[in-house]
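Missing here: one protein chain of the complex. Every other protein chain is in place.
Up next, subunit A:
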Amino acid sequence: MTRRRGLPRPGRALLSAVLATGLATGLAACGGWRDTSVSGTGVSGVGGNVIPVLTFPAEADNSVGGLANYNPLAAKPLVQTPFFYEPLIVRNNLSCTETPWLATKATWTGATTLTFDIRPGVRWSDGQPFTAQDVAFTFNLGKQYQAADKAGVWNDTFGAKASSVVAKGDQVVLTFSGPAVGKYEGIIKTPILPEHVYGKVGDPTKYIDKSPVGTGSFLVDSYNGRRLTLKRNPDYWQADKIKVAKIVLEGTYDAPSAALKLRAGQLDAYWGEIPNPQKTFVGADPRTNKFWYAPNGSTVLTTNTQKRPFSDERFREAISYAMDKDAMSLKATYGIMQPASQTGLKLPYQSSLLPSRDRAASAPLPYDVAKAGSLLDAAGYRKGSDGYRTEPDGSPLAVTFTVQAGFIDYQAMADVVAAGLNRIGVRTQVTATAPDSVDQAKKTGDFQMMFEFLYGGCDVARGLGAKLVSSQIPTKTDIFPNVQRWDDPATDAVVADLDKTAARSQQTTLAGRLVDTMLTQYPVTPLIYAPSRILYRTDKAQGWPSEQNPYANPSDDKLLILTHLTPAR
């Protein structure tokens, strides 16, 4: 009972009260609550070479623990990592390399037919064989139930809609009514469901899946509404690659608590945001504590290119040189996320998408106030006696930067943007407003400048292309990627061509044209890379992804990571 001595008086009073209300009928809290970690290492097939248990944060909030649902179509499934229902192909969106998963190969015939070779010898966890039928069934669900169509196969998001999905022997053929290359990423990511289970439940999005039957590397061991324990699936089709015997998923953490848990070794990895990880995590024990924040996209300066002065290409170019990206990196990310390339690509990882003639121009634009000033002078934005510039026609020039209140890193960056602009004589004011209002402004176009995210994935049509094509300008009801409202027929033609080709060489050529647009017309100005994060400990497991070994996107490709982990020596 000694540990209760320090309790303040109300605490003691509480004890009796709670006893009275019947919560704890017996007696009090002597033992620690910290349950011993899950034991059990009896893993067959991998010898003694196992990691007994790894602890990760929960993948869904556990406020309402009793409401378990593993259905990947649910709004909030209990796990997001495809531990059970696996995808066809895992693609690392940094290097764009593909790892065949449930499909051994994907082939485009033209831009309208996509054929998957389905991996033989895979079994569902209930012993039934996994077949091409299951894959066709999964995609056809979306035809009947629109809510199940998360890849957009049956509508015209990023390419034409499908006309049929059929299984032919060991292959599955998706036929589209037009070019549909832009749908590739969504399709390969789709979790494949067992027809013998999901075929009987009616509307699959209304099905509460409490005992998943998957092809995946792990099985549900136990779940008490809060702590989910997974055990290695001994019959997994690549079981020899999985050295982790158990995974415990528990707790949703904010940055301070996650840092403390990581330092204490009560978490083995964390994928959320921890500011200044070098100091708060690595510093505690540099031998075991590591992190890698990979560029997952870029934070870009987004101006409303349909409104003056931002409709003027020369103005956009000039202000792009007034961006002190190093200061932004330092203030918003403690110098971890690097200044981003004006090409809009995640470099150096995506340099294969960069035409060779653009390599030289791929470096981030320098912070050059003098150049920005002379460009503005040349474009007719003259400086008045007060040091501020006017429009070429003499009317006053003042811009407002809208930033999401509470996004601390964004706010820090916005201050740097405003300082840079004021320095070159463009009167700029920062207004912080509720994130929902910023979203609203994206829909209505009622803004001058804001920050935005540029994904820049491996499907150029869907990454950089979607950012620039006029069909992706937000509407009253939806936010689409082209928030800056770039409306240019030449760009539209390039993106349309990109949609029509699956050939890598041709894609690179076309990507080069989009890069040219970025480098010469400044539809948006990339500032610093936005992270995909992982923080991890190497005392139990090694083989985590890192800057030196970037085999996986740290936060997206957990399946890949699990096949790379080996016991620490």
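By definition in this document, a contact is a pair of C-beta atoms (placed from the backbone, for glycine too) under 8 Å apart; a residue touches a chain by one contact, two chains touch by 3 or more; residues count from 1.
The definition used in the following text is that contacts and distances are computed from a predicted model.
**Student:** One chain of this complex is missing from the view, so tell me which of "Putative OB-fold protein", "Disulfide reductase", "2-oxoacid:acceptor oxidoreductase subunit alpha" or "Peptide/nickel transport system permease protein" is its UniProt name.
**Tutor:** Of "Putative OB-fold protein", "Disulfide reductase", "2-oxoacid:acceptor oxidoreductase subunit alpha" or "Peptide/nickel transport system permease protein", the absent chain's UniProt record names it "Peptide/nickel transport system permease protein".
**Student:** If I consider the whole complex, including the chain that's not displayed, which of A:Thr55, A:Thr157, A:Thr525 or A:Thr563 touches that chain?
**Tutor:** With A:Thr55, A:Thr157, A:Thr525 or A:Thr563 as choices, the missing chain is touched by A:Thr157.
**Student:** With respect to the chain omitted from the figure, which of A:Ala255, A:Ala284, A:Ala379 or A:Ile479 is a touching residue?
**Tutor:** A:Ile479
**Student:** Check each of A:Lys143, A:Arg227 or A:Lys371 against the chain that is not shown and name the one that touches it.
**Tutor:** For the chain that is not drawn, the touching residue is A:Arg227.
**Student:** Check the options A:Pro52, A:Pro87, A:Gly199 or A:Gly251 and report the residue that touches the missing chain.
**Tutor:** That would be A:Gly251, which touches the missing chain.
**Student:** In the whole complex, not just what's shown, which of A:Thr97, A:Thr205, A:Thr431 or A:Thr508 touches the removed chain?
**Tutor:** Touching the chain that is not displayed is residue A:Thr205.
**Student:** Can you name the residues of subunit A that touch the chain not displayed here?
**Tutor:** Counting over the whole complex, subunit A touches the hidden chain at residues 3, 6-8, 10-11, 13-15, 17-18, 21, 23-26, 28-29, 31-35, 61-67, 69, 73-76, 80, 142, 145-152, 155, 157-158, 183, 186, 205-208, 224-227, 250-253, 257, 260, 296-297, 299, 407, 436-437, 439-440, 453, 455, 457, 463, 477-481, 530-531, 555.
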